[in-house]
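Of the protein chains in this complex, all but one are displayed in their positions.
By letter and in written order, the chains are A and B; residue numbering begins at 1 in each of them.
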Amino acid sequence: MTAPAIAARGVSKSFGGVKALTGASIAVARGSVHALVGENGAGKSTLIKILGGRIAADEGSVETAGPSLRIGTVFQELTLLPYMTVAENLLLGREPRGRLGLIDRAAMPRLAEAELAGLGITHIDPRALAADISLAERQIIEIARVIMARPQVLLLDEATSALVEREVAWLFGQIRALRDAGVAIVFTSHRWGEITSIADEITIFRNGSDVGTFTTIGEDEAITLMTGQALETIFPARFAPSSGPVLLSLRGARAEGTAPLDLDLRAGEILGIGGLAGHGHRALFFGLFGAPGFREGRIEREGRPVRITAPWDAIRAGIALVPEDRKSEGLFLPLSVRDNFTLPILRQLSRFGILRLGAEHATVAESIRRLAVRTPSAQQPVGALSGGNQQKVLLGRWLLTRSRILLLYDVTRGVDVATKHEIYELIAGLAREGYAILFYSSDAEELAHLCHRVKVMRRGAFVAELPADALSAEAIVAAAMRESGQTETPHAA
Amino acid sequence: MRTLTVDTRRILYAIAAAIGLFVVGEMAHPGFLSGPSVASILVIASFVGLVAAGQCFVILIGGIDLSVPWVMNAAAILLTTTSLGKNTGAPEAIAAALGMGVAVGVANGIGIALFGIPAVVMTLAANGIVEGLTLGLSGGFTCSSCSSYAPPLIQTLAHGSLLGIPDALWLWAFVTALVSGALAVTRFGRATYALGTNPLAATLAGIDARRMTILLYALCGGFAALGGIMLVGFGGQASLGLGDPYLFTSIAAVVIGGVNILGGRGNYLGVAAGAVSLTVLVSVLLALSMPDYVRSIAYGVVILALLLAYGRENER
Partner (left out) sequence: MQPDAAALPRGSRLGHAIGQNIGLILAGAILALAVAGFLLVYSIEQHRLPGNFELTSTVNNAIPLVFAAVGQSFVVLTRGIDLSVGGVVDLANALAAVTMGKSLGGALLWSAVILAVGAACGLVNGLLVAFGRLQPIVVTLATLSIYQGLAIRVLPAPGGAIPPAYTNLLVNPNAPWALVYIGLLVLAWAGFRRSRTGVDLYAIGNDEASARALGVNVLRTKIIAYMLDGALAAAAGLFLAASATAGDATTGNSYTLTSIVAVVLGGVSLFGGRGSAAGAIAGAFITTLIVNILFFSHVNPLYQSFYEGVFLIVAVVLGGAIGGAIRRRR
């Protein structure tokens, strides 16, 4: 075997005491596509950043075939500059020069247009601001920018998360062409079908290190390796939904970028919402929580119409939202575990606006125990806890509000397997107690195993409802991806 | 040993700086640390401290209030012209001055929270508006009632003492207890820190960010007016530009008191210590008969030195 184009050997990395990688190794040959698979938080993104030279490893080394190897990275978080044009973004750092060595701004759109056309992209206007194009288009531009720099090693971290089938096919065409030209490609994805269709080699990650590299491997075996246990044991045992009363109904509720939506959520059931990122799930969940509220339509709480125009309306109506991005939307990282737990229930814990600290202390201690939050004390800044424990604090906050309707928006993202398991058990337990749970996840497997039924969203509308007996990850993905020859973007004017 | 939090250590730094400066003053000018000398320095510091209390509230949510100088000035002239130097009109005059400050603060808060105007722009414009109105209505402080004195009641509050401690310090101690307590153990305090740490998450946790923002700017306006009232009580008459030095000093006191200019972190005890530090610094330089420009430079250097020290803390 020839020397690899790029290899990581025994790489470790910690962030603020939390180990992201422990002794991970991979080797990628020229002209091959290497997929990294593993749970969220298994260390794939960290390894990609280390391979790309964005961050330095604490231990171990990265070896490359040459000192001046060109490495291009498509990051999971988009890096397009919003108030610069597509052309300015594409050509950043290699702008065409005109007279006096100055950048020829007038030539940039034409140059960008030509380069995009060379990659088969003709539908994105290089004169538009990056902020004005759709999420999928931004991801495509992000990929195009990296490819245009002619990398010898191409690192793609979740580069397909916002793309539909046709766009994924375009990307894979590009990847195959680059591979045939001798580029070494590293690739992460959550979609198993994509991985098997493009990868020459698959390395499986668990808890920050590689646990095996394969040329072919079945999905079940891969999942067992990724999680350290068989799929069945991660998820709680299935149980029938108690056919309780309908706690929450939507009738023709329309948020920005969605169609009018109808929905009934019963006590004791976990209703899953599936579909690809950027297809209106967020607008649905945040609309129910009044942030911002729906533009039209009705929300009924146990048959009675309620007005929800702000989060406090939702909280008063007994609705809780656990958002996906706990760092920016959920938690107050520098503030204590205590402060994070009790913010929405301070009214109950105070008299004339003054906090009853004893009662608060007891409440927080009880929550820490109930959710098994691993923290040295209630005074600890919540940012010092691990991702899983942070998520428990956030969930615990909303359980304290005694809301009976829980909107859980991708709550297991970036959480380790053990904690995931605990969160699943918790959710199932809550449903058995009679909570009504609306559950969105970007992980179809999770939806299929945890929910009693799943509604699939595409372009802002419900396009399918899968009952318990028809539930599978494949069925959810198939419903989400089914093309219908309509327009590309849900909110094109 | 229990490790101290970063916030606690910053407060200790600010207090240590104040004490250190007192000691330097005593060495440079024996008698600096005598009771009357310390008391008079603290009284001056209390004016800064009152204004900085308001500034602290808005900086805790990542805002800033540049309208402080003319709110103080307007409060001062409003107090003297409505009371005409008589105790009988004092309550109404105080209410009018404080009400004016709160009203300007509410307007600031509305502009920032409801119309999305950047705090720097809104409060800068408000300062101009209050300045123009104050100057215009008072004919540039030339009106017949403009030369009135502050009511004796207020003058006593600024100059008198109770149990050997100046009244102004009793007031400041009361305000310190109130503000620190409000920030530490009330719903209002928790909401303030939450909003300053992460406005989106605070909104999603049910906090009415707009109402809180308006409330905090209203408090800031009220405290600036209170500062103006005390200052005119201390000086006797309202003078043009009386509030000008307090814009810079109030922000500086808040910042060296360990409050993060981006919001979310800090405590009024540190701010009070910051107000004392800045005032002692000026007094020391005066005692050393340093010219004005040295004071100005020393101010800047001390602020930068403390900020760089705090910055190191963050890198841990």
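Operating definition for what follows: contacts are C-beta pairs under 8 Å (C-beta built on N, C-alpha and C of every residue); 3 or more make two chains touch, one makes a residue touch a chain.
Note that the structure is predicted; figures quoted are calculated from it, not measured.
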Out of A:H123, A:R351 or A:R369, only one touches the absent chain, namely A:H123
Contact with the hidden chain, among B:A103, B:C146 or B:L307, goes to B:L307
Note that chain A touches the chain not displayed via residues 54, 75, 79-85, 88, 92-93, 95, 98, 100, 102-105, 120-123, 125, 127-129, 132, 166-167, 170, 486-488, 492-493
Listed in rising order, the chain B residues that touch the chain left out are 64, 66, 111, 115-118, 120-122, 124-133, 135-136, 139-140, 248, 251-252, 255, 261-262, 291-301, 303-304, 307-308, 311, 314
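Assume only the chains that are shown with their structure count from here on.
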Whole-Å distance, C-alpha centre of chain A to that of chain B, is 45
Touching chain B in the complex, chain A uses residues 289, 291, 310-312, 315, 321, 323, 328-335, 339, 342-344, 346-347, 350, 353-355, 357, 397
Listed in rising order, the residues of chain B that touch chain A in the complex are 185-188, 190-191, 193-194, 197-198, 200-208, 264-265
